[in-house]
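Showing just some of the chains, left in place.
In this document, chain identifiers A and B correspond to the written order of the chains, with residue numbering beginning at 1 in each.
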Amino acid sequence: MTTDTDPLFAEDPITGEEIELPADVEVGEIIDSPVTGTELEVISLDPVVLEEAPELEEDWGE
Amino acid sequence: MTGEGTAADPDSPVGEATTETYTASVIGGTGFTGGELLRILAGHPSFEVVQATSRSADNMTVGRSHPNLRGLDLRFSSPEELEPVDVLFSATPHGVSMERIDEYVETADTVVDLSADFRLPEAALYDEWYDGHSAPEYLERAEYALPEINRENLPGADLIAGGGCNATATILGLKPLVDAGVLGPETGEVVVDVKVGSSEGGAGGGAASSHPERSGVVRPYAPTGHRHEAEIEAYLGLSVSFTVHAVDMVRGASATCHVFPEEPVSKGDLWGAYRGAYADEPFMRIVSGSGGVYRYPEPKSVAGTNHGEVGFELDPGNRRVVVFSAIDNMTKGSAGQAVHAANVALGLPETAGLEFDGLHPVGSP
């Protein structure tokens, strides 16, 4: 157990599965889904809503 | 038989089963997959290796060939004098096992063959893709080792045929699409572009696999007509356009499958198909566009382990699904798959002996 507060749960926006989040996440924070690994943005907290984070543009040159 | 009390034995509770010890032998112990079998079995709680054979290193210690096994107190002995065991693993070049299979099945209760000799379901396929078959009567009896697609037929099997490494990578990548109806025999061209490490060639070597010539390559080594096409067709029910490249790594096989579904699919559909197929599989992971450095399947991420990674991406126009699949050819692609299958066949915990999760960072594994 890592915190005194209750764990947070939310729906994974891609698979619809329930996922657990750290208790101290904040709106706007980017966390990764434990199911898909995708980076998700915390849109709201009550209820917890997650959205796929805009992908880092990572062009490795041409 | 020392291995009384397998899960296939109704008298044996599962909890107890894992305390049994099965004797095992490895034919072809100096080879790459033979060494890998010895490594896995030596660390397996339910196996005791009693024999490892070699013609060229007869009476030498196993550690002389495989430096990681220097701690193993075992010497090679001749394949001509096989000791009776519970499970015989054979890791010889194609053609050897089919000649000796009668003897093998007499020597052991369970035979697990890593070569191509019993992989294909029909003798005709051996005529077409190989040089025929000398013991076709065993083909029906043999069970394909890959639990992800043949788990239900493995318990109690007495002849198990390990998959080919490139075929394994491909089948693991495409099977969920086939099961979900996204892909079928009528779908149109499926291109499978494979990249493999040098250990696929076995310990034998040759001019093309010497370090100076083999380092740093991207070398088309099977441009077309690779025999694993037959195996893929046999287990997926569809034909693929298959090309294999050698790249600069020692372990690893990576298949990139380019699929053009007839109906458009969404990312959600794909996640559904792959989660449905693999969410409960102990060795399969879906890695598909995650953050950080390792966003898709990579051989590095699974090197030394029995894990398989699969992932996918959609073309902007949704007309193409690209599926990535990565395994270690020496474990998931051969020796690990063989032990996994033996675990299932004997009713042992599936992950027994296969718990190693790999290293990070790791170079060219």
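Quick notes on this one:
Just so it is clear, a contact is a pair of C-beta atoms (placed from the backbone, for glycine too) under 8 Å apart; a residue touches a chain by one contact, two chains touch by 3 or more.
Since this is a predicted model, take the numbers as computed values, not measurements.
Only one copy of each distinct protein chain is displayed here, while the full complex in this structure file has the stoichiometry A x2, B x4.
Simple rule for what comes next: only the chains that are shown with their structure count from here on.
Between subunit A and subunit B the centroid-to-centroid distance comes to 35 Å (mean Cα coordinates, whole Å).
The touching residues of subunit A, counted against subunit B in their complex, run 14-15, 17, 30, 32, 35-39, 55-56.
Within the complex formed with subunit A, the subunit B residues making contact are 267-268, 271-272, 275, 286-292, 295.
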